[in-house]
Every structure is written in structure tokens, then in C-alpha cells.
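Written out below as C-alpha cells is the structure these notes cover.
With one protein chain removed, the remaining protein chains of the complex are shown where they sit.
As written, the chains take the letters A and B, and residue 1 is the first residue of each chain.
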Amino acid sequence: MSALHPRTWARFTMRQRLQRYGVLLACALAVAWALDSIDVIWPWVWDSPAQMADLFGRMVPPDATNLPNILWVLLETVNIATLATALAVVLAVPVAWLAAQNVTPNRATLWLGRLILVSSRSVNTIIWALLFVAIFGPGIVAGIVAITFRSVGFVGKLLGEAIEEIDRRPVEALEATGASKAAIVAYAIAPQVMPTLAAVAILRWDINLRESTVLGLVGAGGIGIVLQGAIDTFRWQEAATVLLCILALVIAGEIVSALLRRRIL
Amino acid sequence: MLKIADLVKRYGTGEPVLKNLDLTVEGTSIVAVIGSSGAGKSTLLRCINRLVEPTSGSIELNGVELTSLRGKDLRMARRRIGMVFQGFNLVDRLTVMENVQSGRLGYISTWAAITRRYPKDDIARAYELMERVGIAQYANTRADALSGGERQRVGVVRALMQRPEILLADEPTASLDPRTSEAIMGLMRDLAHELDLPIIINIHNVTEAKEYTDRIVGMRYGRIIFDDAPAALDEDAMEAIYAGSPGADRAAGAQAA
């Protein structure tokens, strides 16, 4: 009957199996290399669970005496995220327009737009913050500028992709009526990308809320400064309060952005 | 009067899609262009308002040569040519009124367009036309909430808002069900007579073409091979227009060349 079929069965052919083992072996070797050569003091590693338990023990119960000040700085943190997101959205629109293949004026502007997006996106917020603290001095302004610089790339890239993916047909229809370039952008392109812009802005605001909690560690304002201060002076119970506040802020931000998204889309 | 002479359109280096085509449309007649897919109907229509750039030849609308226009002059010329599309090509997220008024974008300032402050005359005209085709109650409705037939009515009103000297319709009923399709064809015929407007319609449905138009132009493989009154379109003519396949035509054309 089916004499042609072999009587043994294996899931993979020899070659497939070799490939799979090869990939696994490479992963194992990479991890082994990293373990072997990493610069850690192993006794400390074995000691770390005890250290962490000790640290945690010193954090409870959280100390709320400084809570009014913490909440005030938390509000400042929200301001950093909100202002920076608003600014970034405004700046990202022209950049996205340059970086979208189908609307950019010419090759040179396309590459200019892409260059702005890539350099904004490749540098982390904290590194931007290091730079702007050096320029503007420590404080909330450096933080806002840093987050704005990072967000322009994020919003601009997603908005640019949305512009590239629009339905061409309304554009064609308006070209046929003799509408100017500006009118076509306002009537055929803007309405199509508006929902994306709103969704991306909300998403980025959510991310920026998280990022603005750490700006303080390089001196760029926000709740991070309070956290750093508490940790540096070993006030672990206050640090615990700050951590709980940050947790509450981020979760609240997530809920708010989920609500906004549902309202808009 | 629309006068097309010796029109050629070639994409890249291949065989021309339109081959030395001549066509004149006078008065307020409704002209149906029929032919199988790939015969060049859509390209012909898009050459007239230069959504497609003709390779050579001349297109003259009421004494203005269209093929050489650039920039602002081209936009001015396009204002006078209305177009209705197979896929309606509305802006889904805008209201019907905004879609209708977008037919006036060539006339009003960009500022007025962005702030939606349309001239009183345009609004009155829009309501008039919308009432005429039966969509006035949807002025504040978003375009994507409408049915296919209603959407195409918006498309027609948008084109008429331009106060065009000629209307181009590219398969305007191909996305509609048969009943709606007949309604739209009847509407276009009536409007053409009411507004003294010549119309060129690309159409697949030969029965509708015969019923609703004054003249039928049959295209095959980039050439006009039939041009007469609907009554003259007999079996032989149909055979000549629709027989064979574009592929066979291409092969034959390549041999002849």
C-alpha cells in the first residue's frame, strides 16, 4: 500500500534538526560567554537575596510625613509629561510631513525629515536630559526639552507612516476639482490621519509620564529628584512612599489614556 | 465643446494605452464609452483633466488647450471639469456638506476652506443640489455613514458644485447594486438636461449605456472602433468591441509593429 513511506517518523529532517540545535547551541554559548566574563563579585550575588530582604524591611512601613511635598512634585511631573507631549505633537507634524514619501516636497526634504526622526529616536530621553541639563542647567525646563526631543521622533515616525498609508482616492478627487495643495492637505489628508495623531499623542503621553519620573536622577526635574534625595540620605521609608506614588501615577495615567482612546476612536 | 485630437498615452516604454485617438463631444450630449477592461477608457478620461499626463496630442475644452497647462492654470482648468468616480472617493471622516463644498475648493481661499466659512451662495447652491438628488437631510452626517447610492449622490453633487463645463464619470455605477445603479444613471441624464451639461461616462453595463445615453463610443485596445447612436450598436458591433482578450490584442499589436 504505502510502501513508499518510511516506517519511522521524525518531526524534523536532519538538516532542520541540525539548524535548530545550532541556533540553540549558539544561544547557550552566548549566555555562557556572558556569564563567564561578566565583571561581578559572585559572593555578593549569593548574598543579594538577603540584602534585598534587608532593604525591603527598611522600607516598611512607608513614611508619609513628606506626602504633601511629594504630591506637589508629582503634579510637576505630570506637567512635564503633558507640556512636552503637546510641544512634541506640534513639532512632529511638519517633520512627519517632510518624512512621508507621498507628500514631501523633494528628495532632500525627505532625507532631512528622516534624519530628524532617526536622531531623535536613537537617543534615549535620559541621554537627551544629560545634554540639556548641561545646557540649561538643572531643572524642569531641561526635562521638558529632553522629553520633547525624544517624542518628536516617535510621534513623527508613526504620523509619517499614517500619511504614507492614506487612501489616495479622495486626494485624486480633490486634485480633479482644481483644489490647491494646502486645501488638499486640509480636506483629504488631515481628516484621514487625525485619529492616528490623537492615538499616538495619547500613547506617547502615557510613555512620557513614565519617563518624566526618572528625569530627576540626572537633575532634569520631576519626582526623580525627591526619590534620589530620599535614597541618598537613606530615608528608605520615604523612598517607599515615593515609589508607591509613582506606581499610582503610572497606573492612573494608563487608565486615563485608555479612557481617552475609547472616547476618540 | 471638447475636442481631442491625436491623443497618445504610453506608460514607460511599453505599447501605448491610447493610440492616436480622436474624439469630439459637442453640445449637451451624454456620451457612453464602452469597452473591455484594459481598453483605455479610464486613461482617456483621466487624460482630459490631466490626472494622467498625456504623452502627446491635443485636448481642447471650449477653446482652451489643456495639455500644455501648468500649476495654477491647470487648477483653473480643472475647476471647469467635474469628475465622478467608481469608488465615490469621498473623504469618509468629513460631513456630507464638507464633501460637497470640497467641489468649491478651487474657488474659495484656503483660509475659508480650513475654517469651513463657505460663501452663502455656495451653501445655498449645495442645499439646492442636495435637495434635487435627495440627500439634503444628510448635510451634517459623516460621509461614511451613508449607503453606496447616497455616497455616489454626494459624489455627483460635489462635481456639480464646481459648475463644470463638462462632467467626466468613471464607472460611476460599477460599485452599486442594479436598482441604485439605474437611479444614479437616470439622475445624471436628467441633470445633464437641466444644467445643459455634456457628460462622458465610462460604463461596463451596455444595457444602461443604451438606455441612458445619446451616443456610444466603443473602445478596443486604445482605439475608438465604434462611434454612433445607441440604436446602431448591434451584435456585430458588440462582437468587434468585446471579442477576444486584451492579451491577444497585445500579441497582435506586437506582430503588426
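Going forward, a residue touches a chain if its C-beta (ideal position, glycine included) is under 8 Å from a C-beta of that chain, and two chains touch if they have at least 3 such contacts.
Everything below uses one rule, namely that contacts and distances are computed from a predicted model.
J.: I notice the complex is incomplete. Of the names "Oxidoreductase", "Na+/H+ antiporter subunit C", "Phosphonate ABC transporter, permease protein PhnE" or "Protein glxC", which is the UniProt protein name for the chain that's not shown?
T.: From the choices "Oxidoreductase", "Na+/H+ antiporter subunit C", "Phosphonate ABC transporter, permease protein PhnE" or "Protein glxC", the unshown chain carries the UniProt name "Phosphonate ABC transporter, permease protein PhnE".
J.: Quick one: which of A:65, A:102 or A:124 touches the chain that's been left out?
T.: In the complete complex, the chain left out is touched by residue A:124.
J.: Which is it among A:18, A:52, A:90 or A:108 that touches the chain not included here?
T.: A:52
J.: Have a look at A:110, A:182 or A:217 and name the one touching the chain we're not showing.
T.: A:217
J.: In the full complex, which bits of chain A touch the chain not displayed? Write them out.
T.: 27, 30-31, 33-35, 37-41, 44-45, 48, 51-52, 55, 76, 79, 82-83, 86, 118-119, 122-124, 126-127, 130-131, 134-137, 139-141, 144, 210-211, 213-214, 217-218, 224, 227-228, 231, 243, 246-247, 250-251
J.: When the complex is taken as a whole, what residues of chain B touch the one chain not shown?
T.: 95, 97-98, 116, 118, 120-121, 123-124, 126-128, 139-140
Keep in mind that, in the parts below, only the chains that are shown with their structure count from here on.
J.: CA centre of chain A versus CA centre of chain B: separation in Å?
T.: Computed from C-alpha means, the inter-chain centre distance equals 48 Å.
J.: Could you please specify the touching residues of chain A with respect to chain B in the complex?
T.: 167, 169-170, 172-180, 182-184, 186-188, 191-192, 194-195
J.: Quick check: in the complex, which residue numbers of chain B touch chain A?
T.: Interface residues on the chain B side: 49, 51, 74-83, 85, 87, 89-94, 98, 102-106, 110, 113-114, 155, 158-159, 162.
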